[in-house]
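As you look at this complex, bear in mind that one protein chain is not there, while each of the others sits in place.
By letter and in written order, the chains are A, B and C; residue numbering begins at 1 in each of them.
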């Protein structure tokens, strides 16, 4: 039993934090968000330089062979700084499919490029009306010569505008399958998300695709990768919650009304305490999610833990974000304060990859 | 639009309150609860004397032709004093079936006796495993000569130990029907309930019964009477909540710790405020329940309002009762304090005739 | 007890409802329905339509364009506007500055300012809060120094709603800093926003919207005749204003409209199980609990009105309860709307102004963000709890 990061994990987390503190302060981030593409190639290159792209991939492809726990410290730092670069889309989603389901040739073709920061990816899966149901896909794939042609429309594809290669889910005669599709064959309608990331709706019309993994065997892989990404955003949420709690506490200690700091008001003190308790409980579940992802004995055990974690994270994202704004009063409502951006990211994390209700249903089904 | 009781209603409520304040104080009630039968014939006679038994029955049978709204003030007073006499069982349930579904002969035979306080009734309906589902009945009725023979086991029959006549639900070939069964033909296993009333499990074995209402047509009547009784306990809850709020406020103003009354602590102030807001919201829904029962245009409209009211009452019973105890600290836990008894009654009302979840489901179905 | 409106009240409601239906311009109706931002012209257009009808300031004396509506009629009118989805009547002129001038103004001030307020020719904003004075209003520092026939104002106001489109601002300023009681030495001043020395800086909210501003005063010369009531008696004026009757604190009409809309579009959303989302008990029960809370609040509000009508007393701390519950309900509705669309809540703004971009759905999450303000503004819900605790409960 041990809840510390090991030395490597700690060193990496520290260096990411140092880098973000230096080059990714609130003002620097604001400029990046306002830039044309909404993310910074320089930051991206730096993250790759630090080894973050390769962290969860095999040394065979230039990576470090890490698991979800190895990424926790990084994601916490990303949550604190609210990193908008397509790290989750590429490392947490897109490339995970290649690593877990790809052929040796596919891995060789893609993973080293990802590790070096030269290739960005995105997972095009959600469709209109599928909500959080992972198995509901209308997109179709038809055999065309030695390859496939993919047709369908995907929505809210995280990192779509910057992706070089998409992992796309579509049905063949044998069922749900995955395909690699180049950006040239995808039509992306880009937008900024509430939490200032870039995403898009992506349509494919007879787009040439290369099958990834077994035909008709996509669902378990999708579940696995989504669980992985969910564990990552749980850790990211913990980083963002920590900032929200710390900055609110700081505000209570400095903001004066009626001649005293507002932190002397007992009603606010008790609510601040409840925020911190929420944070600790959420952190515990983020630990569970990451470590169970790495160590679970079977898919059911894994999925159950991830859903349990996401229930708590979703509930506590709401609690902490709402209280952080309320206790800040008007100032917390303004775009000028970092905490309002943290509020937006926490709000989105609560729903991303399934809201509390989705995971309550999944948890019950798995019990 | 008018939220006051009319003069008659107000006079009656006042006289009930006066009587209960004088003869049904906490100590007097304690003695009644501890007595062999757990209720007081003297109080019962007094309630009849004041006209409470006849309130919601037709003048044809000696009553006053009142509706649910006319009973609100009485039930609020009963909730404040925590009346344990089988008033709800007789006037709110048993005799209501006779008044609403009975033949002229049955009305004549029963209602005047009820109005005079000479006949007590109970509704034997709930069975093991039926939970709050009103249509699930296993008891059977078979034709036997000109009458019927009823067999089955009923649970948690409110007022069973004191009932002279039972209204019993049972299935015939034509479906769910109601029957009048005399106490001599019923076997009652009596108990005290958590909230210090008397109830019992009642079994019938080929008990001679007289059909009440149309054969196979019982369900709409049961729904109607249960809605009536639900409206009554909503008003009763409001009376109990009012006491819980008032006595807790009083405690906050008198109990000293750290040299000051604990009502000076802002965290407690805000919680006390939330209790009062809860009370006002609950009271509004009790008004809705009673007045919609009396004025609803159809059964669906009625049922929807009653379920909405019960949802709010159930939620706020929990909120107010739990906070009342917590803010009282240890003292609130003791049998010596009236508030602990109010806690128990509010706890039971939250579940009686369907908990919040039951009524959420019903409300959704009716919308 | 009768929860229904009387025949007269019902007739009045029907009249109001019918008139709004006839007179609310379709484009304004749609802007509201789509949660579009309303500009100065949109707001004043509806204001003027109501002014022409004589319904814009019911509580004003008849001589100044008011009418004799009782509290119930005023409530009905406001709730009908809310339920129909009319543009809001901006309160700063009509229900704040106007009543103050009516109560404390000189005949000249009344003649000068009231018609512009009534007719919607002059757009007002409010200069109360300061960076250091939020909940603790009496600590305000903006200074006004008497110099001959004018005051020279220096200082800063914040949270000035619509200050960027306003013509005039009414301010609480400190005219005497030497007094020990902070409530003394405060004065109530009317200031033309075009006066040299005034700078308005937008405060963008987290949803990207521009509603509020900082207003800076740098040696702003204000004619002494713009002082309302006596110098140093501004706190009296402010207290009168705060106690001024407001009927629609709970915003029940608007919440009913939002609830109906949410139900309608939740029925069109698909749940995880492929059925309409509204049939999913997990979503439905959250919705039901808000619906029930709103039903309760409407009755609570009517109960208070009934009491007011009968007692002739202005509402007390009851208004605080309506504020607390009303804003909680508004927030719950915006949150459920955002949750109803599931993953589609994420998109915020199209990069290339894509005409297909679903602006309505994309507006739901920002709206949720924006509505966090409701429990903060107009006396935060914590302050409302303090008020009830003190005034109603005597703690």
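FYI, contacts are C-beta pairs under 8 Å (C-beta built on N, C-alpha and C of every residue); 3 or more make two chains touch, one makes a residue touch a chain.
Values in this document were obtained by computation on a predicted structure and should not be read as measured data.
Enquirer: What shown chains does the left-out chain touch?
Expert: So, taking every chain into account, the missing one touches A, B, C.
Enquirer: Among A:15, A:171 or A:284, which one touches the chain that has been omitted from the display?
Expert: Of these options, the touching residue for the absent chain is A:284.
Enquirer: Taking the full complex into account, find the residue in B:106, B:126, B:177 or B:284 that is in contact with the omitted chain.
Expert: Per the contact definition at the top, the residue touching the missing chain is B:126.
Enquirer: Hey, which of B:192, B:219 or B:296 is the one touching the hidden chain?
Expert: B:192
Enquirer: Could you tell me which of A:74, A:231, A:252 or A:339 touches the chain that is not displayed?
Expert: If we include the chain that is not displayed, A:252 is the one touching it.
Enquirer: Go through chain B and note every residue touching the omitted chain.
Expert: Given the touch definition above, chain B has residues 38, 126, 128-133, 136, 155-156, 161, 189-196, 198-199, 256-259, 267-268, 322, 325-326, 329-330, 332-336, 340-341, 343-344, 347-348, 351-352, 355, 357-358, 360-361 touching the missing chain.
Enquirer: Which residue numbers on chain C touch the omitted chain?
Expert: Missing-chain contacts on chain C: residues 281-282, 285.
Enquirer: Can you list, in ascending order, the chain A residues touching the missing chain?
Expert: Chain A touches the chain not shown through residues 1-6, 9, 69, 72, 249, 252-253, 263-264, 266, 269-270, 272-274, 276-277, 280-285, 287-288, 290-292, 295, 308, 311-312, 315, 357, 360-361, 363-364, 367.
FYI, only the chains that are shown with their structure count from here on.
Enquirer: Would you identify the chain whose C-alpha centroid lies closest to the centroid of all protein C-alpha atoms displayed?
Expert: The most central chain here turns out to be C.
Enquirer: Look at all chain centres (mean of CA atoms) and spot the one farthest from the centre of chain C.
Expert: Relative to chain C, the chain with the farthest C-alpha centre is B.
Enquirer: Please work out the Cα centroid separation of chain B and chain C, and write it as a whole number of Å.
Expert: 43
Enquirer: Centroid of chain A to centroid of chain C, CA atoms only: how many Å?
Expert: Distance between chain centres, rounded to whole Å: 39 Å.
Enquirer: What parts of chain A, by residue number, touch at least two of the other chains?
Expert: In chain A, the residues touching two or more other chains are 267.
Enquirer: Pull out every residue in chain C that's touching 2 or more other chains.
Expert: 382, 385
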